[in-house]
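This view holds just a subset of the chains, kept in their places.
Naming follows writing order (A and B), and every chain is counted from residue 1.
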Amino acid sequence: MDQELIDKIIKFRDDRNWSQYHTPKNLAISLSLEANELLELFQWVNSNEAIESSKAEIKDELADIIIYSILMADRMDLDIQEIVAKKLKKNNLKYPVNKSYGSNAKYTEL
Amino acid sequence: MDQELIDKIIKFRDDRNWSQYHTPKNLAISLSLEANELLELFQWVNSNEAIESSKAEIKDELADIIIYSILMADRMDLDIQEIVAKKLKKNNLKYPVNKSYGSNAKYTEL
C-alpha cells in the first residue's frame, strides 16, 4: 500500500477528531468486530455461495480490516512493513517446510 | 507494503502447499481468530497496561491480521490498494465531517 493512501486514512480520522476514541484497546475491539462482519458474509453458506451473493460486501469488509490495522499501527507507532517481515520470519521457524508441507496441523502438533 | 514482502507471504503459503486450505471462508474464520488473539492481550487491562506487558505480542498479532488480509486478497484476486481506496470514499460519504466531528455516534444515528 502506498504512503499516500495511508496518509488519507490518517487524514480521514483526524478530520473527524476521532483520535480521542482510538485507544489501542478500542481499535482491537473494532478489529474483532470488522473481522466478524466479514465472517458473517460466510455464515450458513460456503465460499462460492458467499462470493456469488456478497462479493462487493466482502471487499468492503476486508478493506475495513486493513484500514483499522493501519490505524492501530499508526496509533502505536508501528511500522507495518517491519512487523510483518519479523512475524513472517517467526512463522518460518514455527512451520518448517519439511514438517508442515500440505499439513493443517498446528505448529504445537508438528 | 512493498510487493516484495507480499510475494514473500504468498511464497510462505505456497512453499507449504497450504493454498488448498485457504478457502475464503476459512480465511475469514482465521481473521476473526487472529483479531481475537490481538484483543485477548487487552482482556482485563487498559491500553497502557497491555502495551507495557505485551508490546511484542501486540506487534505479532497485528502482523498476523495483516498477513491473513493479504492472503485473503490474493485468494480472491483483489487489489488491496483499490478496495481500501474505494471503501475510504464510502466512509467519507457515510461520515460527513460536519456531522461526525468529535462524535462516536454510528453513521445510522448521525
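The rule is short, and it goes like this: contacts are C-beta pairs under 8 Å (C-beta built on N, C-alpha and C of every residue); 3 or more make two chains touch, one makes a residue touch a chain.
The structure displayed is predicted, hence computed values, not measured ones.
Engineer: We see 2 chains here; how many are in the full complex?
Structural biologist: 4
One rule holds in what follows: only the chains that are shown with their structure count from here on.
Engineer: To test your reading of the model: what rotation angle superimposes subunit A on subunit B by C-alpha positions, in degrees to the nearest 5?
Structural biologist: To map subunit A onto subunit B, rotate by about 180 degrees.
Engineer: How many angstrom between the C-alpha centroids of subunit B and subunit A?
Structural biologist: Distance between chain centres: 1 Å.
Engineer: In the complex, go through subunit A and note every residue touching subunit B.
Structural biologist: Within the complex, subunit A contacts subunit B at residues 1-2, 5, 8-9, 12, 15-18, 20-21, 23-26, 28-29, 31-32, 34-36, 38-39, 41-42, 46-47, 50-51, 58-60, 62-67, 69, 72-73, 76, 78, 80-81, 83-88, 90-92, 95, 97, 100-104.
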